[in-house]
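Each chain you see keeps its place in the complex, though not every chain is here.
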Amino acid sequence: MHMADALLSPAVGGAMYAASAVTAIYSVKKVKEDFSPKKVPVMGVMGAFVFAAQMINFSIPGTGSSGHICGGILLAALLGPYAAFLSMIAILLIQCLLFADGGILALGCNIWNMAFYACFFGYFCLYKPIIKNGMSRAKIVLASVLGCVLSLQLGAFSVALETTISGISELPFSVFVAAMQPIHLAIGTIEGLITAAVLIFVFETRPELLNAEATENKFSLKKVLVIMGIVVVLVGGALSLVASSNPDGLEWSIGQVTGKDELDTDVSVHAALADVQEKTAVLPDYSFGNDNIAGTSFSGIVGSGLVAGLCILLAVIFGVYKKKKKADVEKT
Amino acid sequence: MGKLSDAIYEVHYMDTIAGIDSPIHRVHPLVKLIVTVAYIWFTVSFNKYDVTGLITMVVYPVALFSLSGISFGHSIKKLRVILPFVILMGILNPFFNREPLFLLYGITITEGMVSGLTLLIKGILTVLGGYLLISTTRIEAICYALNLLRVPEILVTQILLTYRYITVLLSEANHIFEAYSLRAPSQKGIHYKVWGSLIGQLLFRSIDRATGLYDAMVLRGYNGNFRHSQLPKARWQDSAYLLVWMAAFAVLRYTSLTALIGSLFVR
Amino acid sequence: MSHHHIICSNVSFSYDKSFEILHEISFTAGHDDAIGLIGANGVGKSTLLRILVGLEMEFTGEVSIGEIKVTKKTLPRVREKIGYVFQDSENQLFMPTVYEDIAFAPRNYGLDSDQVEERVRHALDLIDIDYLKNKQPYKMSGGEKKLAAIATILAMTPDVILMDEPTIALDPRNRRRLINILNNLDHIKIIASHDLDMVLETCNRVILMSEGKIIADGETREILTNRELLEANGLELPFCLQGETGVSYKPSVPHTHIHL
């Protein structure tokens, strides 16, 4: 469910960054409140643990396929939601940088889609209320499955929403959603079951690991709902602002600043070069009718070819230069 | 399992290439971070029908691969992670948008085809942009840059520690999976009956590791903050690097360079 | 039954293409061999064991276990024949209790519950750890874990047992117990270890490795009493053969006290 940079417009990416940052800052504050320095390395190792555990394939009975664990809920159950959120940020950042899973611009979206819903929504609205009055196997299964399914549904929905608002894919929103949700229903159930299996094992062997945090997070549904409400309004506002304007967010924002609808910085350059163009044109005048875009596009294609050629040439020159330098070094 | 050992190899490999020396490796991490973000930002901001403008952004990866000496081949492997999804979306575009854009040698080029192509190119360029950051900058340096950007200390420490322990836990997970597969030779994944205990054992071991690590740090005077080491100092070259690229991106983005060059030859 | 149970011919291997860890390793092992695999840190002992059990497949050359050539396809069949005890056996126990862990492999091979019970009982008796059967692995001491890991292997009824540093972290009594167990097992054994005294007591044959090659392969006593050979390859005589003179192996550095 990792979003790629390519599917986003800058404005959507930026808005999601802002939303995730606000949540992160709040989480940092909460984690610091009952700060025991011992927790920091535990968080680090747990992050790495989820990272590693997500790479193990679990065969799903009756099918040939395999599933993974749902990191957010598991971490939230073990570390508490705030520390879990920070752990997830670290995981997602490392996945994006080291494994190119997700993108740098899309990181805000990915944090939101995969960490926020699981750590806060899944945890506070589902996991916690179910677990509150004592644990049992059945409750753990219910809480984990519901938590995973719902947070994944929200995540999948957000992916569709963010992509559509970015306006880069031509896929209609309805089709996208219709494709994403059922797939993630299945995935969520499986992840929930695997997560439940792990939590039950912990519950039955070292329950203190789960209880430790239960006492330390004073649960208040109201407070959470208020926070969630504020965040949703913030994000919703930002997104709808973007959506209502040109999907090309950068142009839109610059347009806002300069008060122009369109940027025509290249016009004067065009004029200056028109002369040169007259003299250097070596290709016959193709007729594309009156379609301006097409004309631009064709010369664009030619230009691209030239740029590409230049790049290759540059690369070759650099390569030769480097080899020479290496040889020089070896000589000395 | 292949996946786990691949991941271990990958971390080691990235660590190695980020540690070599080149003009790009020497650039201040904060500058590289800013340039990378700007590159990705400008790249995705191209209009979805503007293939030709987008193409010019290839200048950046080409220049960086050349200057840093990072091999291009390995980066292709990275593309395979996120690209399938992007390609899927891109391939669907021609079906959902059949507005004709122009005719090329008698073939009608639709908006969907063009936007699919830009999507693909954006996918490749953005992944390369990220790859060029991490393959020329160590994680510690990136964390230092985050520090300068006033990202909270606790989060930065968290990233560093997670990174530090990824190889350790990957190899423990790998180990436990190997032990499993030796005794269940014909299974592909972990049987559902063992889900809980297998991961649970890994979890306990992780916690024990965490405790051990924490003890070791405390015994050597750790008091909550990592002290960054060998902090790079900003030099004038760093400002130049920043300025040059920002200017270049702006030019590539806001002048139809390809169209200009092309129009020198086409009338 | 074939005469040679393990055949390794011209096996070379590298983790990343750059550096060859194993170079043209060839040896065979008959069905009554107990082989000690010795050599300095990092010569490739563990790597060789991993290749035999099919955990690394990118080698060149040929490996056969009991007439079956090791390939991707034959892997499940080959692995049924081999019991492999890791260097850190903590990682080998993944079930909630020792009993469950020992029963895991037999259950996978589709035995019915009576047969499984029988196998587990047998393995527990053999190692004499009946008292551990309901313990959870993470609550056990290092020595106990090692013994449990060996029991899980025995319940597979392998033809071949491979062990990587089995005596590490054991106190002398547990180590002695392990040696007795090894001496009572009638399997082909290959034991990689730095504990040469243990090798001396449990193996009839020693393979000495250095820099990814086999330097010597012969009768245990012959190799382990050859001081020059051992020292040239980063090892020492077994302590029991060094005798009290072991203490005279004085540091080559003069024994001065250093003030920090």
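Note that the chains are named A, B and C in the order they appear, and that numbering of residues resets to 1 at the start of each chain.
Everything that follows uses one rule, which is that a residue touches a chain if its C-beta (ideal position, glycine included) is under 8 Å from a C-beta of that chain, and two chains touch if they have at least 3 such contacts.
Note that this is a predicted model, so its numbers are computed, not measured.
Copy numbers of the protein chains across the entire complex in this file follow the formula A x1, B x1, C x2, with one of each shown.
One rule holds for everything that comes next: only the chains that are shown with their structure count from here on.
Taking the mean of each chain's C-alpha atoms, the chain closest to the overall C-alpha centroid is B. Note: the chain lying farthest from chain A is C, by mean C-alpha position.
Computed from the mean C-alpha positions, the centre of chain B lies at a distance of 41 Å from the centre of chain C. Mean C-alpha position of chain A lies 13 Å from that of chain B. Those residues of chain B in touch with two or more other chains are numbered 172, 187, 197-198, 200, 204. The residues of chain C that reach two or more other chains are 96, 138, listed in rising order. On the chain C side of its complex with chain A, the touching residues are 96, 136, 138. Put simply, chain A touches chain C in their complex at residues 201, 204-205. The residues of chain C lying in touch with chain B in their complex are 16, 53, 55, 75-77, 79-80, 82, 84, 86, 88, 90-96, 100, 104-105, 108, 137-138, 152, 156.
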